[in-house]
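All protein chains but one are shown at their positions in the complex.
First chain written, first letter: the chains are A, B and C, and each begins at residue 1.
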Amino acid sequence: MSTFLKNASMHRSLMIGGVLTLLLLSVAVLSLFWTPWSPTAIDIANKLKGPSAKHWLGTDHLGRDVLSMLMSGSQISIIVGFLAVSVGLLVGVALGALASTYRGWVEELIMRMSDFSIAFPIIITAVLLTAILGPGTVNSILAIGLFNIPIFARITRGAANAAWAREYVMAAQTCGKGRLRITIEHVLPNISGALIVQATILFAVAILAEAALSFLGLGTQPPEPSWGKMLNNAQTFVGLAPHLAIFPGLAIALSVMGLNLIGDGLRDVLDPKLARAR
Amino acid sequence: MIAFLLRRIATFLATLAIASAVIFAALELLPGDPAQIMLGIDAPPDALEALQKKLGVDRPVVERYFTWIGGLVVGDMGESFTYVMPVSDLIMTRLGVTLPLALLAALISVLIGVPVGLYAAANHKTPRDYGVMIFGQLGIAIPNFWFAILLVLVFSIYLGWFPAGGFPGWDAGFWPAIKALILPAFSLAIVEAAIFARISRSAVLDVLREDFVRTARAKGLSRKSTLVKHVLRNAMIPIITICGLELSSLLVGTIVIEQVFNIPGLGRLVFQSLTQLDLMVVKNLIMLLVALVVFINLVVDLLYAVIDPRLKHQGH
Amino acid sequence: MLQVKNLNITIAGATRDISIVKDVSFELDAGRSLGVVGESGSGKSMTALALMGLLPGAIRASGSINLAGQELLALSEQEMCSVRGNKVAMIFQEPMTSLNPVQTIGRQVAEPLVLHKAMTRTAAREETIRLLDRVGIPDAARRLDVYPHQLSGGQRQRVMIAIALSCSPNVLVADEPTTALDVTVQRQILDLLRELVSETRMALIIISHDLGVIGEMVDEMLVMYGGSVVERGHADQVFAKPAHPYTSRLIEAIPRFGMPRSERLKTIPGTMPEMGSEMKACIFAGRCDLVYADCLEAPPPFVSVDDAHVAACIRAGRVMETTQ
Partner (left out) sequence: MTQPIIEIRNLERRFQLPRESLFRPASTVYALNGINLTVEPQRSFGIVGESGCGKSTLARIIMGLDKPSAGSVKVKGKDIIAISPAELREMRSDFQMVFQDPFGSLNPRHHVERIVAEPLFAVGSSASKQERKEKVAETLTSVGLRPADMEKYPHEFSGGQRQRVAIARALITRPSLIVADEPVSALDVSVQAQVLNLLRDLEDQFGITFVFISHNLAVVDYACQDAAVIYLGRIVEQGPTSQLFSDPLHPYTQSLVDAVPHVGVKNRHIARQAPTALKTQTAAQTGCTFAGRCGFAKERCRVEQPSLRVVESGHSVACHFFEETRSDRQAAAKTAIAV
């Protein structure tokens, strides 16, 4: 464990990623209690103002404070990302673990299902869901979560099959332990590293996807502030007020980059074999 | 080899069949009366009835499904309710914009991404390599629609080199049309190029660690010729996989980018028909997009077999 | 023909350079064979890679490797490329992964011919058929266009040998050439190597952990332990009268056919010291049952016990006496 922490603290991308992600989380928490202005307060008189001492990052076309909206918007990104990854993780890992535990037709069925779901990218699923349910945050979570399931299932199955081929698993079998029990005791703990890495990276993907869906109007709906929606509005005024387009984009890019760096870093630290490659 | 081909094509058809069933079920069964949805709650009863008849709501579900599939096979997708024209014509027109856009973006991203990745791998652990890695991180983190807005800001609004949006149509001539597609294509391509660069780099580095690379060096091949003669073809196997996957994500990416640039392609059509609740268009459009994605995956699998002789002889 | 003097291999560490091979010296004439024997971590494979100039990344070799008057360690990378595969060739342990999976074997065997001998494709093809035939690939002309995965492990190792042989090298380095093979296949490969040495007058260096392979194949041998040579001499002499306690114990640790059931194997207690650990004492002192105070004072010098037979042990004479 101590070597893990030592490796982690020495790893540059893990450090940068950690700082960025911590920043994102603390901004989200802070916004629950305090934002400079109310993110929904409209002040038409002060619309489309550039950054100033009063409004650090300027105001939008309705005179709302950009910084406050950005801060509140981080909540949606995190919630959608967290829930979507959780859905994918819970269902996907369960399916992948089942596939590798029982093999045979169970595996075949589960893997064909996940093959099939590759045919449905996030946005197409979201369009389909919007046609049925109408747009909204739930829509984003479902579309991204459904997209994550086969990815987790695939990764879990691959890593678990490799673990099943290890001799310590055979040793547990010779002790008379059942396959499900071995999966829980031996297989899952040993593949958790790969799953954590994947979860981190898919969290980043989820933040990107949520922004895209909100940008397209399929995701989070106004007046709830969201980064994607802010960019959508900014697009109309891009000639007049470029700051509207710049800051939400930066917020998305930095959050995503932070999580990706953590994912890459964890992969190095948790999997020394891959680490040597870099 | 033939067995492999047949098996892949069978899987392809099966996937399409299931996908069509899912789309059909989602759009025609779950939400209740599609005609009601399309026309709204306060639609006049006679119009509602007429549409119901047209959609065939009164007929059994299985029959409706097979009528749809049968139509798809011969290219008949029914009629759009908002545009009052055959859906197939509508889609074909829009495809004439989206497909060139996606292909242009794919071309740019492969031409930039793969060489950059190879360059980084060849200069592993040097500042050039780190530079490429930073470009890769940025590319993955930046949303393409934001990048599109930034491109518009710089190249349309400040520099005025390219139009900020819209599409003059191919009738306006080749160059004006291409000019309108340049910014959208780049905003899609740069982000993908970053992904290609990362993938190509790590694919090459993976192969460089293989034993046969050492054999090649032991024969007296220089680093460079080892890379060209032994590493690249082996590295192409993962690179092509990712290219295939990314090609489908480029296709989907056009949906977003067409919104930013106001380009009348499939992506616009998706949203227009969605807001109009023109389910006939939505259904066929999604089916088409899914079919394209699955088809690209099929092509990637077949390409594998050409590159990797091991697959040819294995029979699976 | 090949003279290696004070070959040192170091890996650049964060704080200091770590030494992984120390002061290896030997000479080898044409048509002779040398065995390098040692357990994992003894530095034998690194020595082999140093001869080829193929040490990975941050690992550096110093000292002298002189091949027929040419100082290999002084050559530029480009110059070394014209030596590799041409004057010095190498075969590796894993025949399953050492060939490029997406190229036909004909092309892979012909590659050095085109590279070093400037042969045309057609000439190289003829020569490739001859080479494959020589290493015992049946129906060679038809095998040119097969891929490595269509061959068995033994056949792949034959192809590797054909590649190594293609430019008639002065020295062939074989790093654990049969470790991954079954015993009957190992027999065939060893016989082939021996035939080739007597036929072509090339010098052969075999690296192995298997004392049987070394004992059967080579004229001279080096015993390596923890990065250092602990004993060097004619193979027959070393096996008959080992002069270093490590060699002696190692030979006795191997089960032999027909050992009476009452007899136990001799063991060497403990494990090899970690790579790069700086030693003031004899490197084997920690596991040796003959250790005296002076063994702990300084690394022992080479003691000559017979004609060209030396051991890094101050009690070498004593060790020889105690060996049955």
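Note that in this section a residue touches a chain if its C-beta (ideal position, glycine included) is under 8 Å from a C-beta of that chain, and two chains touch if they have at least 3 such contacts.
All of these numbers come straight from a predicted model, not from anything done at the bench.
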Given C:Ile20, C:Val36, C:Ile268 or C:Ile283, the one touching the chain that is not displayed: C:Ile268
With respect to the chain omitted from the figure, which of C:Gly13, C:Pro56, C:Gly212 or C:Gly317 is a touching residue? C:Gly212
Given C:Ala48, C:Leu172 or C:Val185, the residue that touches the chain left out of view is C:Val185
What does the interface between chain A and the hidden chain look like in terms of residue numbers? 166-168, 170-177, 186, 189-190
Tell me where the left-out chain touches chain C, residue by residue. 39-40, 152, 154-155, 182-188, 190-191, 194, 209-213, 215-217, 235-236, 239-240, 249-251, 253-259, 261, 264-269, 271-272
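Here is the rule we go by: only the chains that are shown with their structure count from here on.
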Under the stated touch rule, with chain B ignored, which chains end up grouped together? A | C
Determine which two chains are connected by the greatest number of contacting C-beta pairs. A-B
Calculate how many whole Å lie between the centre of chain A and the centre of chain B, each centre taken as the average of the chain's C-alpha atoms. 22
Within the complex, chain A is touched by chain B residues 11, 15, 18-19, 23, 26-27, 30-31, 137-138, 140-143, 145-146, 149-150, 152-153, 157, 202, 205-206, 209, 248-249, 252, 255-256, 259-260, 270-271, 274, 277, 279, 282, 286, 289-290, 293-294, 297
Chain C touches which residues of chain B in the complex? 210-212, 214-223, 229-230, 233-234, 307-310, 313
Chain B partner contacts - residues on chain A that touch it in the complex: 115-116, 118-124, 127-128, 130-132, 204, 208, 211-212, 215-217, 231, 234-235, 238-239, 242, 245-246, 248-249, 252-254, 256-257, 260-261, 277-278
